[in-house]
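With one protein chain held back, the other chains of the complex are shown just where they sit.
After this line comes chain A, so read on.
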Amino acid sequence: MRRMSVFPQHGTALGNLGRTANEIRQEAENSKNVLVSDLVNLSAGARFQAIRSLPMPFNERKTVRNRVNSVKLSKTILTADCRQQVSRSFRRFCASLASARQHLIIWQDTLKEIGSRFGTSVLSYFLFLKWLLQFNLFSLIINFCFITIPQIVHAPNISSTTGFRGLELLTGVGYFNQTVLFYGGYNGEVIVSKPAYNMQLAYFFTIAAYLVLCWVSLIYSMSRSFQKNFVLETGPVSGGAWRLLCSWDFSVVNEKAIQYNKNNLAIQLKESLSERLQEKNKMSLSDRIKHLSLHLLAWLLSLGLALGSCAGIYFLGTDPDLAFSFNHNPNDLRAEASTLLLPVVVSLINLIVPLLYSLISKIESYSNPRAKIYISIIRNVVLKMSVLGILCFYWLNFVPDNISCWETFVGQSVYRLLMIDFIFCLLGIFFGEFLRNVIGTMCIQSLGVPEFDIARNVLDLIYAQTLAWIGIYFSPLLPVMQVLKLFIIFYLKKISLSMNCQPPKHTGRAAQIQTVFIALLFFPSFVGVLSMVAYTVWSLKPSDQCGPFQGLDTPFQTIFHWTDSIQNFPESNWVWWIFENILRSELFYYLISLIVLVITYFLWQITQGRKQLIKTLREQIVNEGKDKAFLLNKLQNLQKERREIASYRPQDFDQTPHFNPNWTNTLPLNM
């Protein structure tokens, strides 16, 4: 959309040179007329947006709007009234829809309050939480509607073998064993009703559709966030400039928070000034070797810790005494409690090892604080994903051979992990924030109030969400737990934030870190889950005694059976044809990859060309500035000369050309 160029020109010396007040007013009138005619030619929607975004005082905007309306009115005299009424009422309807929608968005006011007290970077954590909640709610709804309700309505009579004891809520075994909470509670019959409802296909397709939707949604959010937040860093890398003028958070209205932000800004500016001075000192070779070896040592230690924890978890899981003792004695309370040992160990590792990581990072020295944040995020992600990876390996390789209804066992393990993780989160809020605040303010004053560590909290959320996604195939109603958990955590974190913590000090580049978190949610987390579920569905043999896929070689065979069955119907022959010849042939995938690569290459070339263009345009701006200064100078000198001449000999300063009647006298004498 073309920008309305109504930004004021007065004030520039060139703009007002040699003009009278009348001429300036005339010019303003003219530009306004041009503006009105431009606006009249736009479509209705664009016109209203354009009027609203005019950078002029309110009264002038109203005058412009009235003039535009009267021009439109005069153009369409006959149907003016009717159409105007219709468009006006339509706009009112849209506005009321928008305000109604605002009421439906949950937590709208709470989020506003958090943003106004703690700033936008802390707000981004809560927005992330809300976004994850939406994923889980959606999954819950479709699983419940398409899989659970048919199963409940047409359930075979299964009498539970054990009564309900309290420990089930934590361990998920016993009473819950044969319920629809887990995979084992579903069976794969074709429900005989008016349109036959194939439970196997329903189970498969619901989970597949949900995962595909998550994929699309994550890629879309990631690309939008990347586009908005990672701008080209050509030209001078902004350090102090943007922080000063663009990052002051006007939305914070709490007095203490504002003082805090002021202090922060002063500290950050001082740091950036001292960085600038330090940049000039180059490090000597021995210093550089020392720093490098310290970095290497720190990385080795971190990776070693991660490997050690994974090995520990694997051995604990495969220990013959602990692992399956519960399955052998289902009524033993102690054995049931021992199933909780593995989740507790995993949560302890997730709690303690990041603290060790932050201790390790103290021995290193970083050139800039952003690198420190990113490296600590990478290490924590490596730890969490390797723990999850080893658990998946254990569940997919070791468990199917040793237990009869292994999918239910995996579902229960995931359930236990989520519950214990939730309990540890609660304990963490209590000890980590509340007690630490008490200690920091009353006992050891030097520690101070704890900071709200956004990176650690977001990584915890990502870890829990990965677990929930893993568990969806094995336990379709697991999102219930996740939804409840996210709800409770939202309110607890908000209360803890207001009572105990202070906002983080380094709030720079919050938008970029947001993008990194969404990318982390996609790349190791979702892609890992997808590959795990794909492997389970494609290659693993489902258990024989329970679940919707009993008796098949792999769950994917349901698709083959289905396409075989519809092969006989002439109307749906095309589905079978697509499946056989396109989806199952490798050539199709080669072609798609080739096309995607070619398009990527073209787009990359376009980016390179644009970067070059930006560089040239910047140089052009500099040159224009120099030209302007030169012309300004020249013009001012000319004006000064004119004024000087006029002040000495006003009678000679006569601009009108007059005809000299004695022009013949001016000819040379010897003609």
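The rule we apply is simple: a contact is a pair of C-beta atoms (placed from the backbone, for glycine too) under 8 Å apart; a residue touches a chain by one contact, two chains touch by 3 or more; residues count from 1.
Here is the rule we go by: contacts and distances are computed from a predicted model.
A.B. asks: UniProt name of the unshown chain, from "UDP-arabinopyranose mutase 5", "Calcium and integrin-binding family member 3", "COP9 signalosome complex subunit 5" or "Response regulatory domain-containing protein"?
C.D. replies: Its record in UniProt gives the absent chain the protein name "Calcium and integrin-binding family member 3".
A.B. asks: Of the residues listed, A:134, A:251, A:498 or A:573, which one is in contact with the missing chain?
C.D. replies: A:251
A.B. asks: From the list A:42, A:269 or A:301, which touches the chain that is not on show?
C.D. replies: The missing chain is touched by A:269.
A.B. asks: Since one chain has been left out of the picture, which residues of chain A touch it in the full complex?
C.D. replies: Against the left-out chain, chain A lists 3, 7-8, 10-12, 48, 51-53, 55, 57-59, 61-62, 65-66, 88, 91-92, 95-96, 98-99, 112, 115-116, 120, 228-229, 231, 233, 236, 238-242, 244-251, 253-255, 258-259, 262-263, 265-266, 269-270, 273, 276, 510-511, 618, 621-622, 624-626, 628-629.
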